[in-house]
Structures are given as C-alpha cells and as structure tokens.
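One structure coming up, written as structure tokens, with questions to follow.
What you see is the complex with one protein chain gone and the rest in place.
Then we have chain A:
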Amino acid sequence: MASDGKSVGKGVGTSVGDGRLGRLLVPAVPFLWLGALFLAPVAIVLKIALSDATIAQPPYLPVFDWSEGWTAILDALGALDIENFALLTEDPLYWRAALSSLRIAAISTVLLLLLGYPMAYAMAKAPEKLRPVLVMLVILPFWTSFLIRVYAWIGILKPEGLLSALLLHLGLIDEPLAIMNTETAVFVGIVYSYLPFMVLPLYATLEKLDATLLEAAEDLGCPPWKAFWRITVPLSLPGVAAGALLCFIPIVGEYVIPELLGGSDTLMLGKTLSDEFFKNRDWPLASAVAIVLLVIVVGPIMVYRDIETRRMERAR
C-alpha cells in the first residue's frame, strides 16, 4: 500500500507541488483571519493613539499622509509622537484608573473563586444524571442579553428595589439599602455576570478527577476533609487558573457594569476609555488607553498559555 502511494507521487510530479500549496493554504486561513480582524484593528488603534486630537471628522490628525508614500511613513516613525502615552503616565487619573481596575478585577476574581469552587464541586459530586441539568442551569442566563441582566440588578439593588424591600420587611435593616452606585454594587454585578466563566472550567477539571485517588488517600489514613486539600485542590489548580484568567482578563477592561451599577467614584479603565472617547472626543488619548489596557491584559494571557501548554505536554 505504502509503495503504491509513493509511485503515484513520483509519477505525477506536479501533484507534490499542489499538495505543498494546499498545506500552506490551510494555516493561511486562520492567519488571514487574525491579521484582518485582530492585528489590523490594533494597528489602526495604535496609529490613532500616536496622532493628535482635533475638532474635525474624524476627530484626530493623521500621523502621516498615505499619498506621500513611504517617505512620509518613515518620517513619522522618525519623529514618533508618544505624547498621549506620556500624558497617561503623568496624569494620576489614569494611574488610579488602571490600579483600580486591577484591584477590582483581583478582588472579583477571588470572590468568584470562593463562590464558584463550592458550586463546581457540588456539581461534580452530584448524581451523574443530574449533572447536565446543573450545567444547563449555569449556562441558562446567557440566553438573556447581558445588558438586560445588568439592568435588572439596578431594580434589585436600588434603595427602593427588591433587595432593600425584602430586608426591610424582614426587619434586618432599618433604612433602605445604599449600595446602588457604589463599588459593592459593581462587585455584585461582576460576580453575578462572570460566575459561569469561573464555574465551568472548574467543573470540567473537578468532574474528571479520578475518585479512586480520594479512596487511595483515605485508605492511607487521610480523612476526607484533609484529602480535599491534599488531593482535590492541587489537582484542580489548572481549572482554577483557567477560571481565574477567564474572569480576570475581561474584568480589567469591564465597562458596562461599573457604568450602570457603579458610582462616579468607581474608577475603571474601561469607563475612562469611554469617557475620553465619547465625552471628551479625544480619540487619540482613548486609543492610547486601549493600547495600555491591551498590554496589561496580555501578561496574564501569556501566563495562562504557558500553564496550558505545560499541562498539555504532561497529559501527553
């Protein structure tokens, strides 16, 4: 069989060349996709970030003129204008927004982990027949628009809202809740919205965990609660990493939740970016913020990828 295949290949010389072209075409598709829909937009944003704001349509000056060809591009590169980035480092507002974003994302991720781990654990321990139903229940909220779900939280959290009314009725509080438009509300919204992204990867790891490992630990004299810490937790760390990064990365750039539930004192980069873009019409500065956000978020993604590749190698 193998020799047959070889003789055919030899006989029709051109088919070898065609095969090579085909082999190049296959990876070319995702590369084109990435180039057109990811790299090109980033390049455009970067170009805007390097330009100056102006009152015009569009509201920024070109960095170089395409019509002047290569010399203009090279000139522009020679006198690179990074004043927008310089401004970001100088104005404490941006520092505070960046740090606040990271802080809120970090705290939210920890809260998500504390809430999501027990949920995922319970799901993985549930009777096998029940598990698909539980997974379905976790995914179900996605069937409604994210925006509508965050709006719904306003109705729950506002002083005359459902939660406040319930607590007043139960006599647990004396005056209406004042958590709307505070950071607490932002945390509630974030934890609610991102919980599935934490629960699902955790569930996937915990469900695959070999139950005989826990029996072996118990057989060797380890009580179940201790076996949880010595066996279950270390073996679920890949799921913890996946869930944490899947939540942390988008939360850093989160815009809708702090905009709708947060107050004026809730600083986050996503909100700053939108303010620069829509309120100040300073597209170059907004673009610079976007680039900074990208850089902040790329770090954790690299870490995650590194963990994933190492895990895949080990699995092999």
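The definition used in the following text is that contacts are C-beta pairs under 8 Å (C-beta built on N, C-alpha and C of every residue); 3 or more make two chains touch, one makes a residue touch a chain; residues count from 1.
As a working rule, contacts and distances are computed from a predicted model.
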Which of "Nitrite reductase/ring-hydroxylating ferredoxin subunit", "histidine kinase", "Formylmethanofuran dehydrogenase subunit C" or "Spermidine/putrescine import ATP-binding protein PotA" matches, in UniProt, the chain that is not displayed: "Spermidine/putrescine import ATP-binding protein PotA"
Candidate in contact with the missing chain, chosen from A:57, A:71, A:212 or A:264: A:212
Which of A:92, A:127, A:171 or A:234 contacts the chain that the document leaves out: A:234
To test your reading of the contact rule: which positions on chain A touch the chain that is missing from view? 210, 212-213, 215-224, 226, 230-231, 234-235, 314
